[in-house]
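With one protein chain withheld, the remaining protein chains of the complex are depicted in position.
Labels run A, B and C following the written order; every chain starts at residue 1.
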Amino acid sequence: MRRTTYIQALNEALREELQRDEDVFLIGEDIGHYGGLFRVTRNLLDEFGEKRVLDTPISEQAFMGMALGAAIVGMRPVVELMYMDFTLVAADQIFNQIAKYRYMTGGLLKAPLVIRGQQGGGKHYGSQHSQSVDSLYAHFPGIRVVAPATPYDAKGLLKSAIRDDNPVAFLEHKMLYFTRGEAPPPEEEYLVPIGKADVKRAGSDLTIATFSYCLLQALDAAESLQQEHGIDCEVVDLRTVEPLDTETVWESLAKTGRLLAVHESYANCGVGAELVARAYEEAPHLLRAPARRLGMAPVSIPVSRALEEEALPWKEEIMATVLEMSRR
Amino acid sequence: MRRTTYIQALNEALREELQRDEDVFLIGEDIGHYGGLFRVTRNLLDEFGEKRVLDTPISEQAFMGMALGAAIVGMRPVVELMYMDFTLVAADQIFNQIAKYRYMTGGLLKAPLVIRGQQGGGKHYGSQHSQSVDSLYAHFPGIRVVAPATPYDAKGLLKSAIRDDNPVAFLEHKMLYFTRGEAPPPEEEYLVPIGKADVKRAGSDLTIATFSYCLLQALDAAESLQQEHGIDCEVVDLRTVEPLDTETVWESLAKTGRLLAVHESYANCGVGAELVARAYEEAPHLLRAPARRLGMAPVSIPVSRALEEEALPWKEEIMATVLEMSRR
Amino acid sequence: MKQAERALHTQTMPDGLAQPRAEADAQTGGSLLHASITTNALPSESKSAIEVPELDIELLLDMYRKAVLIRLLEKALLAAAEEGQIGGAMHTAIGHEANAIGAAYALRSGDYITCTYRGHHHGIAWGMDPGRSIAEVMGRSDGFAKGKGGSMHFVSPQHGMMGANGIVAAQVPHAAGLALASHLRGESKVAITFFGDGAMFQGVMHETFNMAAKWKLPLIFYCENNRYSEMTPIWRTSSIEDIYLFPRAYGMASMQIDGNDVEVVHAAVSQAAERARSGYGPTFIEGITYRLAGHMAGDLETYRPPEEVEKQQAHEPLTVLRKKLLARGVEEARISEIDEEVDEAIDEAVSFAETSPWPDAAETYLDVFSESTSEES
Partner (left out) sequence: MKQAERALHTQTMPDGLAQPRAEADAQTGGSLLHASITTNALPSESKSAIEVPELDIELLLDMYRKAVLIRLLEKALLAAAEEGQIGGAMHTAIGHEANAIGAAYALRSGDYITCTYRGHHHGIAWGMDPGRSIAEVMGRSDGFAKGKGGSMHFVSPQHGMMGANGIVAAQVPHAAGLALASHLRGESKVAITFFGDGAMFQGVMHETFNMAAKWKLPLIFYCENNRYSEMTPIWRTSSIEDIYLFPRAYGMASMQIDGNDVEVVHAAVSQAAERARSGYGPTFIEGITYRLAGHMAGDLETYRPPEEVEKQQAHEPLTVLRKKLLARGVEEARISEIDEEVDEAIDEAVSFAETSPWPDAAETYLDVFSESTSEES
């Protein structure tokens, strides 16, 4: 298979869906004539015109609300938030409106739209441009939350997200944009289903359940743990955070008996805590040691690289936690 | 001791703090000339004037941001959100600004302000006027989160919140407003410290850790469990959600060996999951059965009383879960 | 207190914050000539500059029927709320009827509307069934949203009613999105969105004004200016005197009209819809009106004197319309007949709602997610 970057995979997914369904349109800041701050929407305005790729003012609340309005009559808007931190600027439209519209209308209306953009740390953007919002989105019922880690999954999941009849938060990660991976060429269309986890590394000693860029960190940690400590981790890529594919996690847990959930959003009231709580609700008999979670430290994400590294729940911290869990 | 309503307790706390410290001012919608939709700020404009009790337009983002601006030069704004659901309208100012200001400025500035208002279900207000936002606030580091259940605690904690040098989310509950409880008269000043849980019912079989209106439901459930099933629950009123007083909870757990966390915000990525995760991090040896949590069902909170009841994690659900946990 | 130390500000702010014009005027006995947003002005004193053609008498009678229907429905709901049959926040539109009716009749089937929590009048004007509407407010299974949305979330896509909203101003960008969909699809559908005077200062209004004006969306912004934002008179928090002039800052066409006269509203909305359909973009209409009942059920109305409400009765929508009909030769009897008919219809609607079953507990968990995708739907 050919290799492609994560950005290229996203661009292809958007292009193919714009071609497939004329109800699909893109809306956001700098996405049209310029092609997106991170070039995800590059060339799409040229190909599809100003009525399919809409450049907006810096008015996240309005264009998020407009996306909802268009979606309830069957359009399929794909909204770019330049940084996922701006979720907070449009939070009313996202969580009080989009997430709830189907429910409040007793199912009369649905809101098939995608909110996409990049999140995460590692590039020293500081407190307001580095947050991971997966746990925030997952807390509110009504929005699917997807966070693929590979170009293959990114393309397949973005296409699924656009076709899904629910609102979907599609969370990219700034550290993934230039990573490369295998993906079939555009002629060979494929979809990756929302809600299915994927075992990215088989192992027998401990299950690491994670997603987005943390997956790469976890895989890296797993290699080192294997080589340096002989600990064989299974790494489950959740890919979707809402709904959580706990079935796949419990299957893994049945083998390993140990669970560590890892994510870059804040640990406090995060997806990791959720997975731990569900493990004790649904599969306590599988656990041979206390389940654990790792997330971003409870700080506002500093700019200084010396500090940012410390706050991120990446390789070193994953290794340290696995080692600690293995000693029990 | 005299008995007072929850609303009266809040009103007294505001009055006393306005009197004590001229840097304190109140800001919000309908709070001045009218005295607040729920009458919490009643009569305060008359007593303190328009410069201490400020009526705003429906501009939650602006007045939240203004509160921050005033706070960083030492004023102590108390912001009323008429419904805590409107947190989402001002989310950028609350979570990207207020929560982070101290950190982003390396401690040069602090933001001593209080965001207060009522949350919760039970009165058929529907999806956009019934949400509990405690877990949301707790997810972001930098804001203390307080949710007292009794008039005594409400008064003492609100006074502490106003004096605290951190931003504090002070979460009231619409079902608590007209409840009564004992509290010393205004002459006898007292404070309740932020960050200290309180055992509201002693018991030996199982620990229910909860707060806000769920405390009343839990106490009620505990009585019924005692009488109908001979199960003796200890009920810990967390009172503060950030920071969590886990010490008091583990102390209780040391007696009971069983933990159920209950709250009205969504279960998914909620405070309950957090408490479960911490129990396995910090005190797994104390647990004699899987720790559990209960929260709002993952639905947008329906208006119909037949449905709202079903969604709320109240007495019946608490009892059912405790019984299930006791059978293990 | 430090208040005595205030030095430089005393001149213009003698006592607390900046003084509102109306208050200042009242104190100085000054005139309110330039302040159209006063609590005392009658809707008929609005600055309408449009031509208002007389409507066909049968159409007017139909409108009258709708107006009475809304009025009695609201009264029935208030009574039910008092009996404890309705919880939450229920806002009635008594006094606002003409804004909804004039607009509904000016638009076409296929056009869209979004509105606020104060939306019963819009629902009924747009054709929603009174029985199912009351059932919705009561949380019964025959409600349009099966009782899930209640009073604040009236919705009926088949009637073009795309949703009332509990968050002030949130429905406004939704309407812009509906207008955008119409535009992108090359349809000639128009969207109208209703909001209050108090909503003017939500940030999202500004964002939507700009985008709608810039993109020339087929959209009508309709402000039902009843001069109060809950219990606070609008002059206490607004820096603008004439709401209808504000949108001109975006190059938008706008007008201030008598929102209590169905003919005036009909003419204004027709004109705006015509502009929208011809590609000239959005129009802003300020309909001056007055809320004769409380902000919501249970409101004790301590914030306004009874005389103020009394004065407004002189120009309330039903009175205006009844006078109009009589002046144009309609018999009193015909009007009374309608009154009685509607009275009965409402009784029936209430019984329908009261006997509608509660939704099943299992319903709680439905409608969160859809299981379908674009291929299937």
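For the reader, a short list of remarks on this structure follows.
The rule we apply is simple: contacts are C-beta pairs under 8 Å (C-beta built on N, C-alpha and C of every residue); 3 or more make two chains touch, one makes a residue touch a chain.
Being a predicted model, the structure only gives us computed values, none of them experimental.
The hidden chain, counted over the whole complex, makes contact with A, B, C.
Contact with the chain that does not appear here is found for just one residue of B:6, B:101 or B:213, B:101. From the options C:53, C:110, C:251 or C:357, the residue with contact to the chain not on display is C:251.
Taking the complete complex into account, C:237 is the one of C:46, C:92, C:133 or C:237 that touches the chain left out. Looking at subunit A, the residues touching the absent chain are 22, 29-30, 33-34, 37, 49-51, 54-59, 61-62, 85-86, 89, 123-129, 297-300, 302-307, 310-311. For subunit C, the residues in touch with the chain missing from this view are 2-13, 17-18, 20, 183-186, 188, 201-207, 209-211, 213-216, 237-241, 245-246, 248-252, 277-281. For subunit B, the residues in touch with the chain missing from this view are 21, 23, 25, 51, 56-57, 59, 61-77, 92-93, 96-97, 101-110, 112, 141-142, 144, 160, 162-166.
Assume only the chains that are shown with their structure count from here on.
With centres defined by CA atoms alone, the chain at the far end from subunit A is C. For the pair subunit A and subunit B, the distance between mean C-alpha positions equals 31 Å. Distance from the subunit A centre to the subunit C centre is 40 Å, each centre being the mean of its Cα atoms. With touch defined as above, residues shared between interfaces to two or more other chains in subunit A number as follows: 92, 96, 103-104, 141-142.
Contact with two or more other chains is made by residues 143, 146-149, 153, 165-167, 203, 368 of subunit C.
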